[in-house]
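The structure appears below as structure tokens.
This part shows chain A:
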Amino acid sequence: MLKIKNLKADVESKSILNNFNLEIKPGEVHAIMGPNGSGKSTLSNILSGKKGYDVSGEILFENKNLFELETEERAHKGIFLAFQYPLEIPGVNTNIFLKTSLNAIKKARGEKELDAIEFLKLVKLKAKELKFDEEKLNRQLNVGFSGGEKKKNEILQMSILNPKLSILDETDSGLDIDALKIVADGVNSLRKKDNSFLIITHYQRLLDYIKPDYVHVLMNGHIIKSGGPELALELENKGYENFN
Partner candidate 1 sequence: MEEQLKIDFEKLLENSNFSKKNAEIKRKNFDNFIEKGFPNRREENWKFSDLNQIISKNIKNLSFYNDLSKPNKIDQSIYIDGLEHNKLVFVNGRIEKIEFDYEEKNKIEILDDLVLEKSNNTTNSLLFLNNAFVSKYFKLIVKKNYSLQKPLVIYNITNKDLVSKNINLKVDIFLEENSSLKLIEFSNDKSTTNFININYNFNVQKNSILKNYKIDNNSNSNIKYCFNNISQDANSVSEIFLLSSGSEFIKNEINCNLNGKYSSAFVNGVFILNETKHHEIKTNINHIVENTKSYQLIKGVLEDTSKAVYQGKIFVDSKAQKTDGYQLSKAILLNDNTEFNAKPELEIYADDVKCSHGSASGSLNEDSIFYLMSRGLNYKEAKKLLINGFLLDVVEKITDSEIKNLIKNIMSLKQ
Partner candidate 2 sequence: MREKQIDKLKDYKYGFTTDIENIRAPKGLSKEVIEFISKAKKEPKWMLDWRMKAFERLKNLKEPNWQKPKYPKIDYQDIYYYSAPKSTSTKPKNIDELDPKLLETYKKLGIPLQEQQRLNGIAVDAVFDSVSVATTFKDKLNEVGVIFCSISEAIQKHPELVKKYIGSVIPLTDHYFATLNSAVFTDGSFVYIPPGVRCPMELSTYFRINASQTGQFERTLIIADKGSYVSYLEGCTAPMRDENQLHAANVELVALDDAEIKYSTVQNWYPGDENGKGGIYNFVTKRGLCKGTNSKISWTQVETGSAITWKYPSCVLQGDNSIGEFYSIAITNNYQKADTGTKMIHLGKNTKSKIISKGISAGFSDMTYRGLVDISSKAKNSRNYTQCDSLLMGNKCGAHTVPYIKNKNPESNIAHEATTSKISEEQLYYCQQRGLNPEEAVGLIVNGFCKEVLQQLPMEFAVEAQKLVGISLEGSVG
């Protein structure tokens, strides 16, 4: 599904990622762990097409060169990024935002767009599943939401847009244990044989609730070690500093 070959990324001629390689197959859950400044957020931003990076190498998503696609076109293809810091957009109603976005994706894929009633039915269902306060969906997007609510809102958006590849950028940071469970349940309910996940995190604790197939350690701009879930525990015990 996703193949990253020899990715190199610079910001203002400072190297962030280099010789980065990763392959994710349909249905797999990969976790990338790394200390602050190791390039974790850069990776998620590059996958979703944020501007401002000098990149080289190759990223193929379902055999399509991602570098040729704009951010929204990648979203249409099924890439979803749950932001580390979800944005506030004043005045924009959350429901309207979600509907606009869902229909933009459906339209790009040539699928039938949802009307208001169908959409509300879908949202109601998903909000209930994720224990998300429905009333909040009538508020301005993320405005006045707590940190946990913003993160849950990202997961709600993910479950409604039903992407093929979901990238969770430090979604666990700032969550209490109840919210963490809800987020994890949301992810687990989306795990299907065609849907893949890339979970970017600093800590191991989210991986107690979402069992990854593979764990990678990212340091100094590239993966220094890969393994199974046990690698996360090893990392937690040793700490990043002693890992090398």
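The rule is short, and it goes like this: contacts are C-beta pairs under 8 Å (C-beta built on N, C-alpha and C of every residue); 3 or more make two chains touch, one makes a residue touch a chain; residues count from 1.
Regarding candidate selection, all candidates are chains of the complex that A comes from, given by their letters.
None of the values given here were measured: they were computed from a predicted structure.
Picking from 1 or 2, the partner of chain A by touch in this complex is candidate 2. On the chain A side of its complex with candidate 2, the touching residues are 48-51, 68, 70-72, 74-76, 80-81, 83, 86-87, 89-92, 96-97, 100-102, 104-105, 108, 140-141, 157, 161.
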